[in-house]
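Dropping the structure in here first, questions after.
A protein chain is absent from this complex, but the other protein chains hold their places.
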Amino acid sequence: MNRSLKTVIPFLLPFTAVFAVFLLYPAVYSVYLSFLKATIYTDLSRIFSDMKWCGLENYQKLLYDTNFYWSLIMTLYYAVLVIPMNIALSLVLASILSNELPGAKFFRAAFYLPNVLDLFVIAVVWTAIYAPNYGVIDQLTAALGLEKIFENGILADPWWAMPGIAVSVVLKGSGFGMILYLAAIQNIPRDIYEAADIDGASAWQKFTKITVPLVKPITLLLVVTGILGSLMAFSEIYAMTGGRPYETLPDSIPFFGGTTQGTTNLSGYYLFSKFYVAQEYGYAAAISVALLIISLPLSILSFFAFQSEGPSLRKLSSILLKKLRSRTAKAI
Amino acid sequence: MRSITRTLMFLCLVLGTIFVLFPFFWMTATSLKVEGKGMTFEFIPKRVEVLGPFKLQVGTAPEGKMKNDLTELTSDSSFTIGWSAPEADGITFEITDQDGNKKIESPSLNKDKNWIVANSLPSGNYSYQVTINRSWSAAWHSLYTLENFRKIALNPNYPFLKFLRNSFMVAFSTAFLTVVLCALAAYVFAKKEFPGKQVLFWTFMSAMMIPGMMFMVPQFALVTRFGWINTIFGLVVPHLANVFGIFMLRQMMIGIPDSLFEAARMDGASEATIFYRIVVPLVMPSLAILFLLTFVGQWNNFLWQLLVNTPESDLITLPVGLAMFRGQYETQWEQMMAASCFSVMPIVILFLFTQRYLIEGLTAGGVKE
Partner (left out) sequence: MRNFILFFLIAILFSSCGGARTSADNEIVIWETYATEEHDEFVKIAEDFEKWYKAEKGKEVHVRIERLPFADHIQKIKFAAITGTEPDIVRVDAGELIDLVYGQSILDLNKVDPEIETYLKTFTPPARETVRIPLRQADGSVKTGVYGIPDQITGVAVYYNRKFFRDKNVPFPPASLKELEATSPKWDYDRFYKTAKALTDSSQNIYGIALNSSLWFTLPFFNAFGTDFVNVDADGKFRCTLDSDSGVAALTAISRLVWDKIEAGAWLPGALGADRGFVNQKYAMIISGPWNLKQFENAGVDFGVALIPEGPNVREIETPNGKVKVGTSTNVGGTDMAILKTTKKPELCYEFLKYLTSPKVHARWCNALGQIPVQTLAEPLVNFKDNPALAVFMEQIRTAIPRPKIPRYGVLEGQIMVPQIDRAFRAGNEEGVRKALQEAVREIDRLILDDVNISR
């Protein structure tokens, strides 16, 4: 026991130290903060020492905050759009590019490239693509002699603004998933596909019966990071719509009836506006605790699903390692 | 059949590439445009440019002037109509009266004589039109220029080269140290048993689920207390505990068969040797991915870098420098885009190098040191 600790500590200590100081302490402090309250007149230089204990007041306020519930629904909508689209596109790109097409290297680089571009530039360009009348989409439909699809452009349409953002986010981010899938696909032994060829399997069958199951670990990884990413997404909203377009909901809708809500107002963006714009630190902390409580079971569930997929992951890894073993043996 | 599907696939890829690279193209094109053209939809230079018709009232001074317009009233009834376009091959003027009858049509004048005197007209309302002819190269230069990049690189108030160095330093140090710290910890979680392992691991993992925004205030307070404002420590250290990195690397390391370690131990290798000689080479592609992700993340991390640097800091980074340059209104659109290009290029170059390494490292199974 003691001996195992001794060997483990030098490996663990650096990370744990940074973690304790810069993540654990701030996290605990955030929870503490969610029970405190400052007034608008509190002296900024003493804001943390002058905050008053207010018990569950922030949580009570949150319980009746329709904007918060709305942002959760929108986040769910966003996640449902982005995660499947991202996985589908990454996988399709990866399986196309795993074939030996001319220029495959170039395409890989090209599809990954948007990942590293600044969001400011991306947002400006997508806005230009979606813009009404002068936008790329509207000019294309006009050139083809078609009717305008969106009266005021996609980002101004309460139903389509979110899908519009989702498409731009997926196209920016799918390159990362593509690389992960590509690595996984190229490590599936060719003889499996050859065997399937002999059995007369079609390309589609090979894709669904061999490729998809064997890259499941990557898929699950993308699901987990997708869930967490959706709950914290804010920069894409900040850069593209700022939570707009706003809609006043009809009275017939239960709970939200009569309120005005941003149709792209994600919970991450809502937190940002409370924390950074309004600087209501106590309330913002309460929101983040609530988000934590929501995301925890979701992520744990995904982790367990991930864990149960262990066999296929191990299979993948062992295939990968079979190739490497001979070389590493030399290295030692 | 097979070749048709392949051709179709190829075409789809080409179209997709054009689509995803459009932002990149747009940014570059704008950064190369002359001042004032960046906001327009003009991409192809025009050889023949028609301006006007402009209103001309003989007897009164012309109202409102455009840039390059030299039109002026020289006496009660005589006008000098002129247009300055030094790079043009020829300029023609055409004056029509109210009923659309052509009154004066100037011959194609060369660039030294780009004006005419309209003194033979009775007073009244006319309109005139200017046609500018350019050679291809002049037309090109009337729309595109490298001036924006020169201005950006030499701007004394915004030393972009220094910002670039700072950004590189911050992103590189963070990415490198993150990889080191995560690899060390992930190895232990993947391959060692010790008391409290599960608890510690899940504590780490749950931090992944807290919105990053909430760490900002306490982290900032800590950095101030440590006296790390305007230092590289303040910019780098708070981001080193990358929980996602541990998660990803652990998944990769679990797959390494234990037999490898046992063989090495029998040969008398120490833990450090095993880590450095076996684990690191085997998960190198994942380390590279983590490095790239962290590098890109820190390269674009505006908010934190803004907070930790006071304006007099020597460590101002590119995102903050760009924001400083932006000002209240984005009037220098072309220079903004040139500066954006400036910030994107290094990372694109880094990517082009690492992506080859990533993909080949993974696919060929090669371990390169």
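Of note:
The chains carry the letters A and B, assigned in the order they are written, with residues numbered from 1 in each.
As a convention for this text, contacts are C-beta pairs under 8 Å (C-beta built on N, C-alpha and C of every residue); 3 or more make two chains touch, one makes a residue touch a chain.
Quick caveat: nothing in here was measured; it's all calculated off a predicted structure.
Within the whole complex, the absent chain has one touching residue among B:F10, B:W26, B:Y144 or B:F176, and that is B:F176. Although one chain is not drawn, its touching partners on chain B can still be listed: residues 35-37, 39-41, 51, 54-55, 63-64, 66-68, 157-158, 165, 168-169, 172-173, 176, 220-221, 224, 227, 229-232, 280, 303, 306-307, 310-315, 320, 323-329, 331-333, 369. Those residues of chain A that touch the chain absent from the view are 39-45, 47-48, 127, 130-135, 152-156, 161, 164, 240-246, 248, 260, 262, 273, 276-279.
Operating definition for what follows: only the chains that are shown with their structure count from here on.
For chain A in complex with chain B, the touching residues are 1, 4-5, 7-8, 10-12, 14-16, 18-19, 21-27, 29-30, 33, 48, 93, 96-97, 99, 101-103, 105-122, 124-126, 128-129, 134, 171, 175-176, 179-180, 182-183, 186-187, 203, 217, 221, 225, 228, 231-232, 234, 268, 271-272, 275-276, 281, 284-285, 288, 291-292, 295-296, 299, 303, 313-314, 316-318, 320-321, 323-325, 327-328, 331-332.
Remark: chain B residues 5-6, 9-10, 12-13, 16-17, 19-24, 26-27, 41, 180-182, 184-185, 187-188, 192-195, 200, 203-219, 221-222, 237-238, 240-241, 243-244, 246, 248, 251-252, 254-257, 260, 263-264, 267, 269, 271, 275, 277-278, 281-282, 285, 289, 293, 296, 299-300, 319, 337, 340, 343-344, 347-348, 351-352, 355-356, 358-359, 362-363, 365-367 touch chain A in the complex.
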